[in-house]
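A single protein chain has been omitted; all remaining protein chains appear in their positions.
By letter and in written order, the chains are A, B and C; residue numbering begins at 1 in each of them.
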Amino acid sequence: MQLAREELLRAYRTMKTIREFEERLHVDFATGEIPGFVHLYAGEEASGVGVMMNLDDRDYIASTHRGHGHCIAKGCDVDGMMAEIYGRTDGLCAGKGGSMHIADLDKGMMGANGIVGGGPPLICGAALANKNLGTGGVAVCFVGDGAFNQGTNAEGMNLAAVWKLPAIFVLENNGYAETTSSSWAIGGGNPVDRAKGFGLPGVSVDGFDFFAVHEAAKEAVERARAGDGPSFIETRLSRYYGHFEGDSQTYRGKDEVKEIRESVDALSQFREKVIGAALLESDDLDSIDGEVAELIDNSVSKAKASPLPTSEDLLTDVYVSY
Amino acid sequence: MQLAREELLRAYRTMKTIREFEERLHVDFATGEIPGFVHLYAGEEASGVGVMMNLDDRDYIASTHRGHGHCIAKGCDVDGMMAEIYGRTDGLCAGKGGSMHIADLDKGMMGANGIVGGGPPLICGAALANKNLGTGGVAVCFVGDGAFNQGTNAEGMNLAAVWKLPAIFVLENNGYAETTSSSWAIGGGNPVDRAKGFGLPGVSVDGFDFFAVHEAAKEAVERARAGDGPSFIETRLSRYYGHFEGDSQTYRGKDEVKEIRESVDALSQFREKVIGAALLESDDLDSIDGEVAELIDNSVSKAKASPLPTSEDLLTDVYVSY
Amino acid sequence: MARKISYQQAINEALDQEMERDETVVIMGEDVAGGLGSPGERDAWGGVLGVTKGLQPKYGDDRVLDTPITESGFIGAAVGAATAGLRPVAELMFIDFMGVCFDQIFNQAAKFRYMFGGKAETPVVIRTMYGAGLRAAAQHSQCLYPVFTHIPGLKVVTPSNPYDAKGLLIQSIRDNDPVIFCEHKFLYTLEGDVPEEPYAIPFGEANITREGDDVTIVTLGRMVHIANEAADNLAKDGVNCEVVDLRTTSPMDTETIIESVENTGRLVVLDEANPRCSIATDVSALVAQEAFGSLKAPIKMVTAPHTPVPFSDALEDMYIPDANQVSDAVRLVMEA
Partner (left out) sequence: MARKISYQQAINEALDQEMERDETVVIMGEDVAGGLGSPGERDAWGGVLGVTKGLQPKYGDDRVLDTPITESGFIGAAVGAATAGLRPVAELMFIDFMGVCFDQIFNQAAKFRYMFGGKAETPVVIRTMYGAGLRAAAQHSQCLYPVFTHIPGLKVVTPSNPYDAKGLLIQSIRDNDPVIFCEHKFLYTLEGDVPEEPYAIPFGEANITREGDDVTIVTLGRMVHIANEAADNLAKDGVNCEVVDLRTTSPMDTETIIESVENTGRLVVLDEANPRCSIATDVSALVAQEAFGSLKAPIKMVTAPHTPVPFSDALEDMYIPDANQVSDAVRLVMEA
């Protein structure tokens, strides 16, 4: 825990913002106000934030369908995200992308992705660009345990290895791809070994533990920045809600989520640790809680007040129009 | 070497047939008589034959662009193959497929493939069919060191592992994918480890040594037939000619092939071993040599005499015609 | 005996009856049952929208195969299994995912019979969900059936109602060629009369959902309903449209199209797909070549614009062709 006070506050604020953002979407989705598919990241905060605390704007990330947490951790504007999810012109993609396609290249956020396994090849390119342009930046790809099996992920890991790219592959193993268990779907059962089979050194860490993730990512990012090539991190964690909103989750264990929330929740754990170690005080965190609640509340109001796109918007931003 | 005399003779005859077939194509291609791309298997005979000696007609194989050897070893008619390569109606595919698409489903030969990495998914299906239909058959996929990196190969290995299929993945590592070294292109550098990362037990064997390949394949086929799931074999070997006919091979080491031909050639090695162990006599093998030379000679004459397909053939065998 | 069931139930019933009839029929796909290896319920989903639910408990794990998320792997496995004696029905969850497994479809499945000189059969069905309307954005809302239609060796099916869905799926399974079976996600809840017993609708036979003498509207899938709606409106103004539901785009029933245009002399093609190299252009070109002499007016195409599918409901509603656009097109060709 060699993080400065400011960094600890930032880590907590970011995790809390993600949690609040997602919990709010969970509630509002039920009212029918939010269009399309929404995949919530709640429960997985320590992973995205633990990794992203090691990055800055020149570093790129490729995200997944479950991308809100990565976006927030990478610095995307929360108002812009909320407006995007509501399909409004103030959205980060002007309402054209939606939850599954939020991107902000200025922040190095190359996009959530509706295609499972879409990210790994892309991130190799971002890493190559950073390498060739000499920015010192790295590139990080997030995949789920389902995506980990995609051929594109294998190809991405191999390419990063043979091109010695400044790339990091993060597997967020939440135990399920939709309803299917990762313990069934990953042949061999050991993602770290598989990554080694592609030439990537790797570790598996407790994904509820911000500090464990942060530490692993720090090492991987340093290795990448030093020009020593790509590496692999598995974060073991859980999603608190269904695969997408509306999923009745009958495939899950009884009280599975309840127990995790009560025992190893990333935010409570962080709170206890930093207070226990007298690094922060309860008040520090409580006031962040209050600020974040207001931030999210405002983002929803702003999103709802933002205008809908018009017929003109339909035809712009495509390379060729007919 | 627990093979019966008949089996040893068959193994030699098959390897010799492949060698002769390919050497003849090499010569005839230079005259301009053979259309299209031709990728020769000469040098790799012990691999295909060592594996195939463990299979029968209910067992399926998926081959590659370098497929002649697999076809012959799996029992495809040599006349039909030669006629196919010449694009004639007596060809195994009536002239519509050519060198890269020779297939004979009755023999369990599911096709050479023009797509690098095309085979691994297909072979999972053939293995599944054998499993579901209770034939006791297995399915074997051959890939090169280049194909080994394809995402489809990763997906195929993973699917075979999680479905516990009676499948065997054979990597024929001849050191090159076109001009590119396999030592550069395979991240991590150890294919057996990579296969383990997908849950496939594997071994790496000397691919010039028929007996080593045969032994490894025997074990893998037995495992598959017993319902114990898929496995992996790497055969390390070399191709005697260019990537395809016409390749000037400047990327290769000086005398690379010459040295292999002189030191570890699969056929000479086999000859020495079986004669040394007094399992066969020189005469046995010499007379096979003579028979094979005649067989190949005849196949070329027959191919050249076979009629060309007609305009009617152009439009048949497609599912829908317009 | 017919009763009212949904498009989704019709598909489930076709699968069930064919699996019952023929042991070699197997289904596979991501979460087609669901819950594999998980602590809770098995058959938890039955596909992402529940279309295959109930089949795994009835036919077991050997015939209802959940898969990892490796579409090249399992779509290719379905293709391979088809050449080796099974009749697999694989589910590609969204047609938009074709990009990660297209090779196995167009270079392998589609070409085996021809490339192997007529000696291979590949009776595989790939069921897949397509179309806009659920605010699923650019990577989950495409049509893409024109891409499959372009490829020789594939049959492409686009049922517009529960009756056709059942009959065409049964035909697809019995057919010895690879079939891309395109289910419009907006139609799953649509109900209609469907006989209980199995029946097969032959490929390449369009369905005239409405007869008329003034203008032919050729269309398919969800757009059939938009065409019918427009035709209803136009009928009030005395314009009689003939609506042709293609049912299958490959093979395509060119005769019915040509006959209808020979009778009406006017053609509007309504296609939800993007406009370039589409079914709209395909049908238009066919008529301009084969029934030119009968045409009294320019052909008019109504399609989605040449853009990805936008997310915002406001934009998506404008993106999808609607009955007003069709009526306008019909009026235009009537006035010409």
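Just so it is clear, contacts are C-beta pairs under 8 Å (C-beta built on N, C-alpha and C of every residue); 3 or more make two chains touch, one makes a residue touch a chain.
Note that the coordinates shown come from a computational prediction; the quantities given were computed from them, not determined experimentally.
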Which displayed chains the unshown chain touches: A, B, C
Contacting the left-out chain in the complete assembly, out of B:G67, B:G80 or B:G95: B:G95
Omitted-chain contact residue, chosen from A:G50, A:G69, A:G151 or A:G207: A:G151
Residue among A:H65, A:K96 or A:R252 that touches the chain left out of view: A:K96
Touching residues on chain B - with respect to the absent chain: 35-37, 87-88, 91, 93, 95-101, 113-117, 146-147, 149-152, 176-187, 249-254, 256, 308-311, 313-315, 318, 320-322
Footprint left on chain A by the chain that the document does not show: 60, 62, 91-97, 101, 103-105, 110-111, 113-115, 118, 120-126, 128-133, 139, 151-152, 155-156, 158-159, 162-163, 316-320, 322
Missing-partner contacts on chain C, residue numbers: 72, 96-107, 110-111, 114-115, 137-139, 146-147, 149-153, 250, 252, 273-274, 276-282, 284-290, 292-293, 295, 297-301, 305-308, 310-311, 336
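In the analysis below, only the chains that are shown with their structure count from here on.
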Pairwise touch network: line, ring, star, complete, or other: complete
Furthest chain, CA centroid comparison against chain C: B
Computed distance of Cα centres, chain C from chain A, in Å: 35
Per-residue overlap in chain A, given as positions that touch at least 2 other chains: 149-152, 184-187
Residue list for chain C, restricted to those that touch at least two other chains: 68, 70, 72-73
